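One protein chain omitted, others in place.
Then we have chain A:
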Amino acid sequence: MPEMIADKWQLWTVILGLGLTTFVLRFSFLGLIGNRQLPPLVLRLLRYTPMAVIPGLVAPAAVWPAATGGETDPARLCAALATVAAGLLWRNTLAAVAVGVVTLVAGLQIFG
């Protein structure tokens, strides 16, 4: 089982805080700044945010999962690699999720 998020005060702060910052990002140019453009360099940097944040968020969880106390787990590592391979190959998110979950369940049977 994953760690439980028990601190409700903290949870609601995250929900409302993230909701606010996300709305500000969405409203920024529509609402307040009007019809102005961002410099091309800023637009170019913003384009890379998904691939800059998400792989780095996942990598430690794949290599040192909290659920095993930080010990590298072959089932989780294989599932991560299989998901990426399927995603690169088929360019389809749902297919990649399916491959990842099947690999994870099979890996836990084999290595667990």
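Assume a contact is a pair of C-beta atoms (placed from the backbone, for glycine too) under 8 Å apart; a residue touches a chain by one contact, two chains touch by 3 or more; residues count from 1.
The rule is simple: contacts and distances are computed from a predicted model.
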Check: Which protein name, taken from UniProt, belongs to the chain you can't see among "Carbon-monoxide dehydrogenase medium subunit", "Rod shape-determining protein MreD", "Branched-chain amino acid transporter AzlC" or "Spermidine/putrescine transport system substrate-binding protein"?
Finding: "Branched-chain amino acid transporter AzlC"
Margin query: List every residue of chain A that touches the chain not included in the displayed model.
Written below: 1-6, 8, 10-19, 21-23, 25-31, 33-38, 41, 43-67, 75-76, 79-80, 83-84, 86-88, 90-94, 96-97, 100-101, 104-105, 108
